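Some chains have been omitted; the remaining ones sit where they do in the full complex.
First chain written, first letter: the chains are A, B and C, and each begins at residue 1.
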Amino acid sequence: MRLALAVHGAPYASQSSASALRFARAAVAGGHEIPRVFFYHDGVQAASAIAVAPQDEPSPLDGWVALAAEHDMELAVCIAASLKRGVVNEEERARYSLSAANVHPSFAVVGLGQLIDAVMQADRLVTFAA
Amino acid sequence: MAPRRILFLLRQPPYATSHALEALEAVLVAGVFDQVVSVLFADDGVWQLLRDQDGDAVGMRTVGRVATALPQYDVNDIYVCGESLRRLGLSPDDLVLPVTLLDGAGQQALIAGQHAVVSD
Amino acid sequence: MATLHLVNHARALPACLERAGADDAVLLLEDGVYAAAAPLPRAVYVLAADVRARGLGARLPSEAAVIDDAGFVDLVVAHQPVVTWR
């Protein structure tokens, strides 16, 4: 089955990203497809390439990057939600003349329409709220 | 592909976070995708529809004004939980939009008929 | 197909139950599992990882069935839509 996930909470402010990651691992282990994980609201913080997890805790970023590399899974960050929260890729950095970009290359910065597209393409939408 | 039935379940109050505003933006986007879109305001989400809001006072867009744009984006199935409205001490006249009130069984049926429900 | 309700804060359980049908499934996860430390008005599922983290394993009533992440996936496959209450 094709399952779309939505992640709405930031790491450390919410379990949203961590719960979604465990669910995604279990789903692909069970033979399901996750064509897209849509990071919205504060969930966009999961895409930060410059977060350093505490030594005794697993890195949420590493988990997503590894899972997406093994499976055909788009990690999609909403551009409107991410820009105001300081989660920007190189294209936006240049466009707004910002001092840095911080989106990890495994994440795609996309429009909000991709959330609706994910709902249209998938058999289920599972939202991990803040 | 047959259009999907997508419900937006909006339960958050409008200003302490951006979730309400961003969820409404998602509804407006959904409205242009030719899907069957409906919206249910429930619990503290009903506060999003109260008249006389002024987001400028706290440096945010006025959420009630964004909500009034729903019909312009072809989103016309706008529901409010009647019990939530009553609990907040509000009546339909206090709201920025005409809405359809639903009781618990009505909300249950609305949810049960969806392909997907997006929460805020 | 019946609905699956996800409840990730205990305070959201009443809002969920007001709109849940008798045949629907309810899964408590994250801080939602604390709702299973008080009397429950109906059968629910609770997510094992969140129960274990919080030390609630020995305190669950018989109305709460513990499932792991694979069980969560199975619930999603068997229900539509999936609704999150927070």
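Keep in mind that, in the parts below, a contact is a pair of C-beta atoms (placed from the backbone, for glycine too) under 8 Å apart; a residue touches a chain by one contact, two chains touch by 3 or more.
Small disclaimer: the values here were computed from a predicted structure and weren't measured.
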Query raised in the report: Only one of each chain type is drawn here, so how many copies of each does the whole complex have?
Result: A x2, B x2, C x2
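Just so it is clear, only the chains that are shown with their structure count from here on.
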**Report entry** Distance between chain centroids, defined by C-alpha means - chain A, chain B (Å)
**Finding:** 25
**Report entry** Junction residues of chain B - those touching two or more other chains
**Finding:** 115-117, 119
Query raised in the report: Which residues does chain C have that touch at least 2 chains other than itself?
Result: 80-82, 84-86
Report summary line: chain B residues touching chain C in their complex are 7, 9, 11, 42-43, 83, 104, 107-108, 111-112, 114-117, 119
**Report entry** chain C to chain B touching residues, read off their complex
**Finding:** 2-3, 15, 18-21, 80-86
Query raised in the report: Which positions of chain C touch chain A when the two form their complex?
Result: 6, 8, 29-30, 47, 49-50, 68-70, 72-74, 76-77, 80-82, 84-86
